[in-house]
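Note that one protein chain of the assembly has been removed; the remaining protein chains are unaltered in position.
Chain naming follows the written order as A and B, and within any one chain the residues start at number 1.
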Amino acid sequence: MTNERLHHTGKVVRNFLLALWALFALFPIFWMVLITFKSDAEMFTTTFAFHPTLENYQAVLFGTNYFKAFLDNIIVSSGAVLVSVLAGVPAAYALARFEFKKKEDLAFTILSFKFAPEILVILPLFMIYQKLGIYDTYFGLIWVYQLITMPLLVWVVRGYFEDISVEIEQAARLDGYRWWEIFYKMLLPLIKPGLVSSALLAFIFAWNSFTFPLLLTSFNVETVTVASLKYIASDTVHYGQMAVAATVAALPEVILALLIQKHLVRGLSFGAVKG
Amino acid sequence: MAQIELNNLTKTYKSHSALKSVDLTVKDKEFLVLFGPAGAGKTTTLKMIAGLEFPDEGLVKINGEIVNIVPPANRNVSMVFENYALYPHLSVYDNIASPMRSSLYRESEEYIKEAILKVTAKMKIDHLLERLPSQLSNGQRQRVALGRCLVRKPNVFLMDEPLAHLDAKLRHFMRAELKEMQASFDTTTIYVTHDYMEALSLGDRIAIINQGEIVQIGTGEELFYTPCNQFVAGLMGEPEINIIPGEIIRDGANVRVKLARQNQLYELPEDVADFFRGNSIEQVNLGVRGNDVSCSSERTSTKSIKGTVYVLEPIGNRSILTADVEGQKIRIIVSNSYDVDMDSTIYVDMDFSDIIFFDRESEEFLIRHNQESLVKEGANG
Partner (left out) sequence: MADLILENVFKRYDNNKKSKVLNDYAVNNLSLHCNEGEFIGILGPSGCGKTTTLRMIAGLEDITGGDISIGDIRLNNLEPKDRHIGLAFEDYALYPPLNVYDNIAFNLRAKKVSEEIIDEKIKKIAPLLKVDDLLKEKPISLSGGQKQRVNIARAIVREPKLLLLDEPLSHLDGKMRQVLRDEIKRLHREIKCTTIIVTHDQLEAMSLSDRMAIMKDGVLQQFGTPLEIYDDPANEFVAGFIGEPPMNLLTVTIVKEGEGFLFQFAEKNMKISVPERYNKVLKDGMKVRLGVRPTDVLIGTKKSPGSDVEVSVFESLGEERRLHFRVGEEFLTLITTEKIFYRPGDRVKLEFLSEKTHLFDMESGDKIRTE
């Protein structure tokens, strides 16, 4: 049947285009991994044929305080997500359930935190942080990260709460449960997909943040994104070492993304209660 | 013992008033049906008894005790919600177990298991215990919701249109199932519906509510045979009761009725005539149900009313013939094999012993023939 053949050809073309796109998207990562194994000498003189070496790894992982930066990044990113969850879930619940004046304005304000370019607000923030004495502290960075993590979490989780019919809560109240039991036993399991996926996405955004840690921290707290800059020396750029820093920094994200990709798509695109 | 009392319940949402001074007493172990059109305030009343809504004014009493400020959890009421409100993440078993696992009403797991097996066997959902609500059909979900309600021993069962979302066929059977179980409830029950058949079938008493006000309370027979006004009469029965304007003509002791735009005078049953001798009401409306009207294409008596066939609709076991009498539409139930051409002449006969008389002005009930015996007859059933 011509129809069948058409269908088949369509499939081939589609797969080819997808492969092309994958190649395009993955090439920078491939290139980055490739140059981690090149010495500075071979950096610009070779493409694929070179003498692989681990000296970049040695230099970065053992020669600098890269581990500290890595740890700092984990602390501030997970700290930011934790604060967002603790403050954002109740906020999302209130936005979903209660009627109060200027509700939509408030919800939009929270979302709008993500609109302004970070560079726009960084200067006043820098001055404020200096005055408050939270410049270059974990607390300061976790606080400013709320601009990144909170809007996402509030909006996704609010949608989940809105999907849960209010009667489910009322039924649980009549069953004899206290409000915290209702939250823990009935609501939390229902918002879990949204909560987990938005928290992980928020974590990734916080992890990748560059402008805030660059300008609001210096020696005490240092994230990997900022640490990668160190390999630009005054005379030369150590591309190999920089690539190592970037590769190691990307690892948690890649692992996370692979682990949760199924839930990520579902969690962000589906509602809580599917009948 | 659980008697529910509502005193002067009033609730206003923004500018729209949902309940206007509702007074209602539900006796212990009574099955009371709250019946009325959409938006009448039925669900609001139910939620106030549950404590999920708060009245602006008035008292809610359970067993004589004012519970206005008692939180819902402590009122010990059990409710079926219109949308079932099953917990989507819990299995059927856990859903039904939920009220017995809360800190307030905790029971031992053995007790729970036994209770669930008993109630699910009765509801015929015992083969579904492991399933999640999303894996159930609508009819099954409805039975799970009922099961979760009935598994408890509360002060009162509150049921909010539990059959409304089922298709007509399932509803017919589930009503029978519910009626069969009813005998074993042994608990005060308030049941909300907008389906007159459910109300008549299930209710020990029926409270009719419209626009936030209780219109009439009584047994099914009382409401069906002696509706307190035209609105109530119109709620009961399909097709809707025909309302025909008429006039009482008094000629000495002789009291007769004349239909609007007709010249013929009709004799009234003696008890009805007696009633009109005792007052001077002239303008009335006659309420007559489609079953109590007959028609034929030949004039059968001098009393027949001439009209034309407006439309004839077969609907299965019977047909509904709409006759046009001088612009007044009269719906008549005829046999499904009855055939007649549209716009042909037809003669309509009414049995005056089945007619309900309403005041034209106030639309209130006046009288019908044999009203005591009709209502009493029902009390046996």
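Criterion: contacts are C-beta pairs under 8 Å (C-beta built on N, C-alpha and C of every residue); 3 or more make two chains touch, one makes a residue touch a chain.
What you see is a predicted model; the values in this text were computed from it and never measured.
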item	value
Contact with the hidden chain (one of B:V60, B:L158 or B:L200)	B:L200
Selected from B:K27, B:R106, B:H172 or B:R250 as touching the chain missing from the view	B:H172
Selected residue (touches chain absent from view) among B:F31, B:F224, B:F275 or B:F357	B:F224
Touch residues of chain B, complete complex, unshown partner	124, 168-169, 172-173, 175-176, 179-180, 183, 196-197, 200-201, 220-221, 224, 236-237, 239-240, 289, 291, 310-311, 313-317, 320, 322, 336-337, 342, 377-378, 380-381
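Assume only the chains that are shown with their structure count from here on.
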item	value
Distance from the mean Cα position of chain B to that of chain A, given in whole angstrom	57
Touch list for chain A against partner chain B, complex	165, 167-168, 170-178, 181, 186, 189-190, 272-275
Chain A contact footprint on chain B (complex, rising order)	47, 50-52, 71-75, 77-79, 81-83, 85-89, 98-99, 102-105, 133-134, 148
